[in-house]
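Note that one protein chain is taken out, while the other chains of the complex remain in position.
Right after this comes chain A.
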Amino acid sequence: MFKRNATCLIFTTLLLFSRICYGQESNYSIYKNDNTEQLEEFRNSNTTSEVESSSSTVITASEDGSFPEGIQEPPLDPSITIQEGLSYPFREKLYVKPLPNNDLLTSFQFKMNSEEFAPSISSLNYGQYNHFTVFPKAIESVLHRTDTRQLHLRFTRGFWDAETWGRLPHDGFKSGGNGVELWAIIEAESKDNAYSKWKTLANSLSGLFCASINFIDSSKTTYPVTSFQPDNDQGLPVFANSKNQLYLIRAALANEPICTENLTPFLKLLPTKGKSGISTFLDGHKVFDSSWHSLSVDVITNCDVNQDKCKYETDAVVDMVTHVPYSLARNKNPIPKPLPAEQLRCDTNKPYDAFQCFPLPESTETEFDLSQIFGKTIKGSSMMSDIPSHICAIITSKWDVSIKVNGELFGTDDNCFELDGMDEYDLYLASSDTSDVTTLNEEVPLHVSRSLTGYGQDHGGLRTVFQNPTPMPITAIYFESLPWYMRLYLSSLKLESIDSSNLQLEDVIDSVYYNSAIDHKRPSHLEYTITIPANTTLAISCQFDKALLHFADYPPDANHGFEIESAVITVIKPFKYQIRTETLLLSLSTPDFSMPYNVIIITSTVIGLIYGTLYNLLVKKVVRVEQADKLIEQQAGLKKKLVAVVLKLKSKVVDRIKQKKVINFYI
């Protein structure tokens, strides 16, 4: 039933999506002459007015209207100009930040706002207004159908090495735990109603982003109480009627692989579609070849309550950490193979000959173009907004950065560059000491790591270590959602002071929220506020039982274990910061999957044996053996004769068969 629903939803979403793509592409018609009539038939009426308004734009393009081809080839023709003052609420920025150990953080940020709209007017009434210029209509229709006021989606893979790399980009607010994470604020009459809208939202996004978000069900869904709160709650009005409430709902899928099929729909949401502007850099092969990457989409509804005006604001971010020498080497040798002996960098202080080579650490001198890492150059600015695309490098004095415009290098004082033409751009980075990076002075407020304890497959423990390296106390909210097959014993929550300070659990933890799990229906949901004193490390542990599941509830590879989603720690004092722990792999005990029939048969036999024995004992008469024999003989009078007849017949038949056999044998 549910599966069919999900497929249906995905199908409708895809349909919607294809429609939306057309709607989106019509944005490109600003590059065309006044051929709106031709496009009319596959354009949504709401975008028509916008196109008409821009139809006077001076644009050259193919006259035959084959505009999909026109899009694939970005307009590099210098004769193309854009009308002064034409701009859409679209911004894009690219930050490049070298990290220690020759890693490089690149952060692509896209902001897309919708036009203002009045929430009191139904958005199905297309004639009334329009608000899709650069804002992805695919998202709007999903938001509208599910009454979602805020939507936050994260696709993250990899391990952020905070001790080396420092703070997470955007203070951790734009990256999720490993896998997919989704939370939303949904307007609904009741919690049940909110949940059904949430299911619709998850299924729609599943189709939109080609991810298994449709696997979100009630056993993975939580309603966070103190975590994930929106920043500005006055900007979140209730649209329909005052009886409705806003519900914050969250779920995460830790075992979801993040791949290029998630990036493609992500790029389609952008008005530039990865064809111009900084998004041209985004190539699936390169993004997912990085050691850490995170895709995020945040849509918020920002309302001016007094004027009955709202608009959607979308932040789409791609962050990734690339190991530069690895990427460069990959360009030289797409198939990794051993280096020839003369290219090996050997430590000459150690034994070193034709057979031995202790490798030196990586060189601290570097020189590369960003296009060497991404395999492409930037094809012009986005040409969408009044603010041109932006590229910034966050570097120290030992680094040099300059922009390459059509092969010529230019530099600036603040290491930021504006791409304001339709040229070919690239960024050139060079350093004499790559270990000198800006992150060295950054202070990570908190390191948190979580691990499983215990060795058996029936019981276990969770241990979370909080390390505060700063000289001030840190207050944070700990959020954890554990699957129901981990039966958590909250009474076993215990604090272990690692620094031998005599802290008690009550000293560090206050305001605990706990909602225990229900089998198959609800996860355990634990939230607490924790204050870690300055320069202190402490561990909080908790015991749990592992359930044995019904044999059909195990995934195909049951002995691999179950991925447990990461815990989310939101630092609230002295500043805001968010971190997530690693995911865990929980191994449960497994039954023998080949045994169903055997078990049913054997257990039933044992029960039958016991029942039969006792039944016979209770109902039968107790007599002496001689009496019993006599009784049997008396009862057997008629029976005996019958048996005799049967035996006689039988012997005759048997004899015949034997005779026949003999005859046959002789023939």
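Definition applied: a contact is a pair of C-beta atoms (placed from the backbone, for glycine too) under 8 Å apart; a residue touches a chain by one contact, two chains touch by 3 or more; residues count from 1.
The rule is simple: contacts and distances are computed from a predicted model.
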Of "GPI transamidase component GAB1", "Growth hormone-regulated TBC protein 1", "TBC1 domain family member 20" or "DNA-directed RNA polymerase RpoA/D/Rpb3-type domain-containing protein", the UniProt protein name belonging to the chain not shown is "GPI transamidase component GAB1"
Of A:Ile335, A:Ala354 or A:Ala552, the residue touching the omitted chain is A:Ala552
By the document's definition of touch, the residue of A:Val305, A:Leu409 or A:Leu490 touching the omitted chain is A:Leu490
Residues of chain A touching the missing chain are 455-459, 487-492, 514-519, 521-522, 543, 545, 547-552, 589-592, 595-596, 599-600, 602-603, 606-607, 609-611, 613-614, 616-618, 620-626, 628, 631-632
